[in-house]
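Below is one structure, written out as structure tokens, with a few remarks after it.
A protein chain is absent from this complex, but the other protein chains hold their places.
Every chain is named by a letter (A, B and C) in the order it is written, and numbering of its residues begins at 1.
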Amino acid sequence: MSDQQERIQDIAHLGRVELLTPKPRESLWYFRDVLGMEVVHTQGQSVYLRGYGDYAAATVKLTEAKQPGVGCISWRAASAQALERRADAIGATGLGLGWSEGDFGRGRAYRFRDPDGHLMEVYFDEQKYVPPPELRSTLKNLPQKYTGRGVGVRRIDHLALLAKDVAANRGFVQEKLGFQLREQVRFNHGATEIGSWLSPSPVHHSVAYVMDIKGGSGRLHHFSLWVDNREDVLRAASVITEAGVFIEACPSMHNNSQGFYLYTYEPGGNRVEVYSGSYLVFAPDWEPVIWNEEERGTGVYWGGALPESFINYATPDIEAATAPKQNVPVFDPR
Amino acid sequence: MSDQQERIQDIAHLGRVELLTPKPRESLWYFRDVLGMEVVHTQGQSVYLRGYGDYAAATVKLTEAKQPGVGCISWRAASAQALERRADAIGATGLGLGWSEGDFGRGRAYRFRDPDGHLMEVYFDEQKYVPPPELRSTLKNLPQKYTGRGVGVRRIDHLALLAKDVAANRGFVQEKLGFQLREQVRFNHGATEIGSWLSPSPVHHSVAYVMDIKGGSGRLHHFSLWVDNREDVLRAASVITEAGVFIEACPSMHNNSQGFYLYTYEPGGNRVEVYSGSYLVFAPDWEPVIWNEEERGTGVYWGGALPESFINYATPDIEAATAPKQNVPVFDPR
Amino acid sequence: MSDQQERIQDIAHLGRVELLTPKPRESLWYFRDVLGMEVVHTQGQSVYLRGYGDYAAATVKLTEAKQPGVGCISWRAASAQALERRADAIGATGLGLGWSEGDFGRGRAYRFRDPDGHLMEVYFDEQKYVPPPELRSTLKNLPQKYTGRGVGVRRIDHLALLAKDVAANRGFVQEKLGFQLREQVRFNHGATEIGSWLSPSPVHHSVAYVMDIKGGSGRLHHFSLWVDNREDVLRAASVITEAGVFIEACPSMHNNSQGFYLYTYEPGGNRVEVYSGSYLVFAPDWEPVIWNEEERGTGVYWGGALPESFINYATPDIEAATAPKQNVPVFDPR
Partner (left out) sequence: MSDQQERIQDIAHLGRVELLTPKPRESLWYFRDVLGMEVVHTQGQSVYLRGYGDYAAATVKLTEAKQPGVGCISWRAASAQALERRADAIGATGLGLGWSEGDFGRGRAYRFRDPDGHLMEVYFDEQKYVPPPELRSTLKNLPQKYTGRGVGVRRIDHLALLAKDVAANRGFVQEKLGFQLREQVRFNHGATEIGSWLSPSPVHHSVAYVMDIKGGSGRLHHFSLWVDNREDVLRAASVITEAGVFIEACPSMHNNSQGFYLYTYEPGGNRVEVYSGSYLVFAPDWEPVIWNEEERGTGVYWGGALPESFINYATPDIEAATAPKQNVPVFDPR
């Protein structure tokens, strides 16, 4: 019998992402009419939406704010007991903020900040989506009809967050949330951890931490939504283009994660990815794949390069800190 | 805090499937040249193969035998401790067969039979695939080059097994292996459990148990291999047709599981599915979707019907038991 | 130099298809909301529509009628001179009906009936589509925005017509319209011409004539609209299913024509195909591909079979003529 410690399996999946937007009406149009999500609830300055394949009532929360960025990131626990265990473990780190009553469609949640300051919570009780008659699918195992409107994203997939100290944040979600490290980009002979991709489930990554070259904190690189086939990403490119929305990076394939991507900016300014492909990781003893400067290249599998803005822009957008950063090589966060 | 029992998370994934074939040479041609798998090892009457995306050294074992059917079905445990726990739990049921030394590329395994008699094992130690230079991929996170030969299946996906008593086998893998029940077909106002689909991971199902209408035991309905896009299944149909291999059911979409399928018979007689689509299940409290006679229909989402053979044929092929089965309605195992 | 006669190249393409429907409102819903066509004009009992890629103002005309079926089939001439030449040649056969003033968006047309009685016309002057601002595409070479609504058919493709005497009608469009014969189904050692597929352009077929086994006249087997990729046909199947429209034959691939098909009935009763794939024919001396009973099989390339209704149903639907047809073998019109 091995003495190796067993991985904590207390987090089931990414449950909800709150996006902040200074243009709430335009952002709503983007998520509802261009990406094809459904509005399920409105409360205060927030609108709650869902992808047609999400089992929960709402998985995206759009909240009016002065600046774009990410609000609260919610993780669903694997059980009520798992929620208690995670609250205890996080509380012990001093990063806990305490219990909240629970947002729309959710039971109480334990809130905290990751070391970089991103607001997060863990919850267990979840309201399953019950569609109104006109959104009932002919498929009994599909929570909601595929309406065919716009891109038609199926479900939320993952987040990429910027962090001043990637290792600290990566270690936090590994140790306190039980995420498995999937891939890393390390420069300078491995000394500089540029980015790390992690997940609590076989989905390749549910969160990525990438170095914030401007020295900010709590910033969002992108939020990603899933479609089932690469062809759906290509179709999305035409739908988005015809809608007059800016595409930052056309459909192509990453080397890291093997994800098939398309990056746009929603009108509020946040970078949004329409995503498919990638690969599932089933190995309990997965050895992280580590890329150095040369191997990582431009981040595009087939060649080509992501635009400069992909490295320099995140939300909220900030000026680079006045104190010049130590020599950080150029890289592609993803 | 809930008193609900937490789900056992000791099994990580389906690790290997042994197929028995009376035509070993032709079956090998099918898996290597038509499906595009790689041969990694030969031992006794067995050949070991892999899909280009499988992380393990070998995931399919073809063994010469008098009759087609399924040999040993291997499940990888989530840890060394998890393996011990499962061995103990299974041993306590009286279905255990004891420890084996471990097959090619694997550590020791605990062998057992499910209630219907299918041979299974749980193991933890696994040899990761190290490709020879000519099979090294330009993608650092891909265990092996995509050669482009034949269909090019990426990895093994799932099994559908026949069983005289679906409920007994379904209950066994739920309770002893910790699988989550995903979907069911129940006839006669729910009284007759026709089929159940279960998985230890977010993959929709890793095993299905479907009623053996001929009253056999230990039989295989089909073995399924994954490709990444629906378009790959369409391409597979042409590759398989040009190879002169029989296609039992053309590419189409199931309602149950939402799987996009294509069914062939490998030359040894076993039914093999080329599979994509479906959906991932992340909910820890997933409520099984239950289909009755009318809802289930022909098992095809868009209409149409699976052929009669899909219900009547399995391996090994047997005559129906002489004692007439009580009135079992027609159904589609999947 | 060869003495072989040159092929007449006076017809450019299928220009418009008029469909008759006893349920005009429901048929309009089908073409506009399910297939995603645009309404451009309404006149009397008719509504005119277009696919987003059609260069003409309108390519489908839906006309209220007591029974479903096909109304006038319009072919665009290659030039004004070509129109005159065709009018003269058809007039000389005694099948001409004379000049009409021209329908919406078209100049004058020469009307006639094919030997089986289908109403047709040839015209040259055509009004190009000018989109309103909200339908202007970001692509300068696309006549109209791809709206993403419903299936999103790009353009009309072809028609399959039933005929009591296939050879007579096939010969008529070959000789009087200059169509090239692409494929045929011939039974009884070639003696019985079951179906013929012809085209005036590299498009595989613009019209098919298939034997009317019920002995009717002027009937429609199906009308076909194009989407660019096979994946679009798969997506169409889900859109159509979620709309509650009957799918007669799920997406699959024909052997004859290599077309990738999906057959539905629009609410008025006419069979409509969503179509992609197939192949272009460039050879000026193309030798027709002839299929006999065995080669033709079920008409499905990968195996499987089209449903019985595919052979027995056409519009308008009629009882089989009382005088029993001579032994006509079963076949699949397409």
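Simple rule for what comes next: a residue touches a chain if its C-beta (ideal position, glycine included) is under 8 Å from a C-beta of that chain, and two chains touch if they have at least 3 such contacts.
Just so it is clear, the model here is predicted, and its values are computed rather than measured.
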Report task. Among C:L119, C:V203 or C:I311, choose the residue that contacts the chain missing from this document, as touch is defined above. Result -> C:V203
**Report entry** Residue of A:L62, A:L83, A:A208 or A:L234 touching the missing chain in the full complex
**Finding:** A:L234
Query raised in the report: Residues on chain A that touch the omitted chain in the whole complex?
Result: 230-231, 234, 237-238, 240-241, 246-253, 260, 300-304, 307
Query raised in the report: Taking the full complex into account, what residues of chain B touch the chain not shown?
Result: 137-138, 145-151, 229, 231-232, 235, 238-239, 241-242, 244
**Report entry** Those residues of chain C which, in the complete complex, touch the missing chain
**Finding:** 1-2, 4, 6-7, 9, 12-13, 53, 55, 76-82, 84, 124, 126, 128, 138-142, 154, 183, 201-203, 228-231, 255-258, 277, 279-280, 282-287, 289, 291, 295, 301
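Keep in mind that, in the parts below, only the chains that are shown with their structure count from here on.
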Query - Between chain A and chain B, centroid-to-centroid distance (C-alpha), Å - result: 32
Query raised in the report: How far is the middle of chain A from the middle of chain C, if each middle is the mean of its Cα atoms, in Å?
Result: 47
Report summary line: So, in whole Å, the Cα centroid of chain B is separated from that of chain C by 44
**Report entry** For chain C, residues contacting two or more additional chains
**Finding:** 231, 238, 241
